[in-house]
Each structure stands twice: as C-alpha cells, then as structure tokens.
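All protein chains but one are shown in place.
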Amino acid sequence: MLAADSTGFADPVLDAQSTFRTLMDAFARPGSVQRLAPRLVPPAGLAIGLAAVALALCDHETAVWLDPPLAADREVAAYLAFHTGAGLTTDPREAAFALVSDLAALPPFGSFSVGDDAYPDRSTTIVAAVSGLAEAGALRLAGPGIDGERQLGVAPWPAHLTGELAENRALFPRGVDLVLVAPQAVAALPRTTRIVEAR
Amino acid sequence: MTQRDSIRSVGAANAAGASAAPADARPDPAAAGAGIAARQALMAATAMARRDELEAALASLGPVPAASALRAPESGLVMLRGRAGGDGRPFNLGEATVTRAAIRLADGRTGFAYQLGRDAAKARLAAILDGLAQGAERAAVEAALAPIRARIAAEAETKARRVAATRVDFFTMVRGED
Partner (left out) sequence: MYVAVKGGEAAIDNAHALLAHERRGPEEIAEIAPEQIEHQLALAVDRVMAEGSLYDPALAALAIKQARGDLIEAIFLVRAFRTTLPRFGASKPLDTAAMAIERRISATFKDLPGGQVLGPTFDYTHRLIDFMLAAGVAPPAPAEAPAETSAVPRVTDLLGGEDLIEREAAEAGEPVGDLTREPLDFPADRDLRLQALARGDEGFLLALGYSTQRGFGRTHPFVGEIRFGEVMAEFVPEELGFAVPLGPVALTECQMVNQFHGSAERPPQFTRGYGLVFGQSERKSMSMSLVDRALRTREFGEDVVAPAQDEEFVLSHCDNVQATGFVEHLKLPHYVDFQAELGLVRMMRAEHAATRAEMKEAAE
C-alpha cells in the first residue's frame, strides 16, 4: 500500500535532472561532497537521499535489490514500484542498483554484479544511506578525478569496507560503484578510486 | 492532441461500450471482474475523448472533491509489441508517446490515466474522472461521458459504412463454349 502522505519529486523532470546532475558531479570528482536538496516525501522507512537517487536513476528496466530492512518494509516497495516502475530482485547479482539502509550489514561486494570485460557497465551500483558526509575525515582518496589526494569523512564508516574497496579496485574495468547518501549530501566512490589511507 | 480521432475512429466502436474492454484482462482478485471491465471502458472513452470534451464532462458534475497530484502528469513512452505472424512470438514494433497522471481526491480515492499522446492536462482530467467513478459520482461520471461515447460511436459507424461500400462482390465470368 502506498503511504498516504508520501510524494514523488515535486517536478519529476527537473528534480530528476538536478539529482542526476548532482550524481554526475559526484562521480566526476570522487569523494567530493555534493549538496542534495530533494523535494519529495518518502515513506518513513526510506531515507530521503536514497529515495531521491532511486527516483532519479531507476526505471522499469533496472532491477533493484533492497537490503533486508528495506525489503521488509512494504511501503518502501510500493513507493518504489509506483514512482520508478522498477522491479525488485532478491538476487543481488541481478541488480542494476542496490539500495542499502544499513551500510554495516552490506553483503560482500562480490555478491553483487561486477559486470564483465565486454560490458563492465553491467555492474551493480550500490547506493547506501549514511548519517553524515564531510570533505575532511578518515579516508584519504586518490585516482581519476582527484587532483592529488582528497579527504572524505563518512559517518559511520564500517572498517571492513576499506579492504572491500581495494579488492574491488583490483577487478578494474569490472567492479561495483558505491554511492553514499546523507540526507542533504551525496558522495561517490567509483571503482576507479583508491583509498590511500583509512585512519 | 489529435489521435486521428476524427478520421480514424473505427476502433472506437469497440471501445465505446463496456463490451470493448480487453477480453483477456487479468482478473484482479482484489476487485470484481465487472468493476475492472467498466473501468477499462471508461479509460478507453477518456483516452479517445478530446480535452475540451473531458473539461465539459468534469464541469457538468458540479462541485466534486478537490484532486491533488499523486504523481505529477508525465509524458513518456510505451514500447508497443506485435507478434510474429500476428499470433507468434512477441517482438518490439516501436514506441508510442504516452502521458500518465495519478491523482488523489480529498476523500482518499485515487484515479489513474495512461493515454496515447502528450497532453498532460487531458491525462489529469481523465485521472480525476477515473477517481470520481470509484465512488458516489460513478453514475454521474458515466452520464457525463455518454455524449463523448455517442460522438465516438457515431464517427466509427460512419467510417465503417464508408469502408463497407468498398467491399468487393466477385462474380465469375464464363469463358469458352462448354
């Protein structure tokens, strides 16, 4: 059942475009924190940033995997079905997008699709909600799109992800891409980005 | 928007009445089959109506609950499929522009529209009429749509009569002595 007070983008075209532009900037400058000001009301169980990214990126041709807390929430499924038309999958390997409410409980990257050498774009983009993002903090990043090094603070940052990202980097050109979404901000860690140091 | 409503409306004959609802519509366990057929017939009529006709139909209902957008009207595409040989394996024929609208009435009823073309205002009117037909205004909505259905059916009838006049009546010419 669609939650009675939930709404999609106030202006579906402009809001989706502006969210997409924000994500593009985030991917172009990995680790930079881009401001996100979504104009929508998701159901209580779905973080507003996750909802905005999902509505901007998902459609009926993209299979979406939900982590267990989101999958258990029927309002979330109804909201995504109505506003994106995307089909849900329980197999993370089939997912074009994975929506994650609990980053600490994220399954290993290897359980998602990493694409193949001919079509590395057919990999899963993992979109995870976090409580805060800052352009200073524990992670020192390098790689394409970063002039020298850049710092990123993610709250909370589960320590095991540092190793996962290094393994993911080694698969290049295959690999997953990670999008971190705070309520008013977004940052991307594409497969090309190296974590130089995590304190 | 002109979906060839005046020159190509033979199909309207089917869709103008409840009988034209798709025969193989999936029965929804949550609603009675007859209810779905009536709703499909209403959607067919509003899809083939002109915008001014729907404006007049809604105005004729008098005061009705206010409608807010459940999802803002949006134009997009639906991939139209055919079947190899007409009855074989499906294939993608090509897309059509489709505009959809979803509204919620002040009393909680919801209404939906998916229509060929790019007319957002018309899709919104159709969604409101669909929502109103889900409750007390049902009979009034049907009555308001009656002139539209009559117009569509009359055009289809004229078209069919003109087509019928081009039917070939073969007669066999006898050749030779025996």
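We just call them A and B in the order they show up, numbering each chain from 1.
Basically, contacts are C-beta pairs under 8 Å (C-beta built on N, C-alpha and C of every residue); 3 or more make two chains touch, one makes a residue touch a chain.
Just so we're clear, the structure is a prediction, and the values are computed from it rather than from any experiment.
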Margin query: Touch partners of the unshown chain, restricted to the chains that are shown, please.
Written below: A, B
Next item on the list: Pick out which of B:V78, B:A106, B:A136 or B:A150 touches the chain that's been left out of the picture.
Entry: B:V78
Next item on the list: Name every residue on subunit A in touch with the hidden partner chain.
Entry: 2, 59-61, 81-82, 85
Checklist line | subunit B residues touching the omitted chain (full complex) | finding: 1-4, 7-15, 20-22, 24-26, 28, 36, 39-40, 43-44, 47-48, 74-98, 100, 102, 112, 114-118, 156-168, 170
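Criterion: only the chains that are shown with their structure count from here on.
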Check: Given the complex with subunit B, which residues does subunit A contribute to the contact?
Finding: 2, 4, 7-13, 82-83
Checklist line | Complex contacts: residues of subunit B adjacent to subunit A | finding: 70-72, 74, 102, 108
